[in-house]
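Handing you a structure now.
With one protein chain withheld, the remaining protein chains of the complex are depicted in position.
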Amino acid sequence: MKVFKHELHIDSEEKMIAITDIVRGDIEVSGIFDGVAVIMCPHTTAAITVSENTDPNVQHDMLYAFEKVFPRNDNEYLHEDGNSFAHIKSAAVGVSESLIIENGRLILGIWQDLYFCEFDGPRTRYFYVKIMEG
Amino acid sequence: MKVFKHELHIDSEEKMIAITDIVRGDIEVSGIFDGVAVIMCPHTTAAITVSENTDPNVQHDMLYAFEKVFPRNDNEYLHEDGNSFAHIKSAAVGVSESLIIENGRLILGIWQDLYFCEFDGPRTRYFYVKIMEG
Partner (left out) sequence: MKVFKHELHIDSEEKMIAITDIVRGDIEVSGIFDGVAVIMCPHTTAAITVSENTDPNVQHDMLYAFEKVFPRNDNEYLHEDGNSFAHIKSAAVGVSESLIIENGRLILGIWQDLYFCEFDGPRTRYFYVKIMEG
């Protein structure tokens, strides 16, 4: 089974973008009814996570909290590109997620969406989706 | 192979509950000897993680540290439900975990247990277990 690759055009510095429907489309194309979907981003200043899907303020509060904890500016950072904060957020949140597929449907709570998290935009980004049958 | 679904009745605001034995039971029922178990919770204010299984103070210290870093009260939070802190902890810890099965046994270190983390209880909660053969 081939790996799906998707492109995102992200227009701001930090943003969480719901990608659940894209993954659901891949599952439908795959024809797989039972298994696991692995979603992964090949970037070191972005991440993949699952979070609340109804109130956009939750995403605001999450990006705010991560910025407070891992701030943009810190005199102790050595990395000269100046984006250590984004590398750190990426590793803290994680670059992949594994979700369960049952009867052709992704198992998610009613309040959950899968998100691509941009921490160092604006950029063109990618993510991969692998559907495993089993 | 069907997906296992389990219910937890959580009686406090924050708690880490060992669910390793439940997952071991699912592996036994599945009859699968080699593969991967994906464990996932469908909630945006809870998480799944692996942590120390012997001294309950480790769980205390972990919940304490997450509360210090992502505090309950912060004037910058916009989400009106008042539980942004729990959404943030959920995304920081992660809602799923993938573990390896070998010869019918879950691979875990002797000090490790799999935990369901409640960040906004008390509530009735669920988690799913998918056993993939391979």
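Per-chain numbering from 1; labels A and B assigned in written order.
Just so we're on the same page, contacts are C-beta pairs under 8 Å (C-beta built on N, C-alpha and C of every residue); 3 or more make two chains touch, one makes a residue touch a chain.
Here the structure is a predicted model, which means the values were calculated and not measured.
Asker: If the missing chain were put back, which residues of chain A would it touch?
Answerer: With respect to the unshown chain, the touching residues of chain A are 1-3, 35-36, 38, 40-44, 69-70, 74, 76-81, 84-85, 87-88, 90-92, 94-96, 98, 128, 130, 132-134.
Asker: Give me the chain B residues in contact with the hidden chain, please.
Answerer: Touching the missing chain: residues 34-36, 49-52, 55, 57-58, 60-62, 64-66, 68-69, 92-94, 97-100, 102, 107-112, 132, 134.
In this section, only the chains that are shown with their structure count from here on.
Asker: Let me have the rounded angstrom distance from the C-alpha centre of chain A over to the C-alpha centre of chain B, please.
Answerer: Chain centres of chain A and chain B, defined by C-alpha means, are spaced 19 Å apart.
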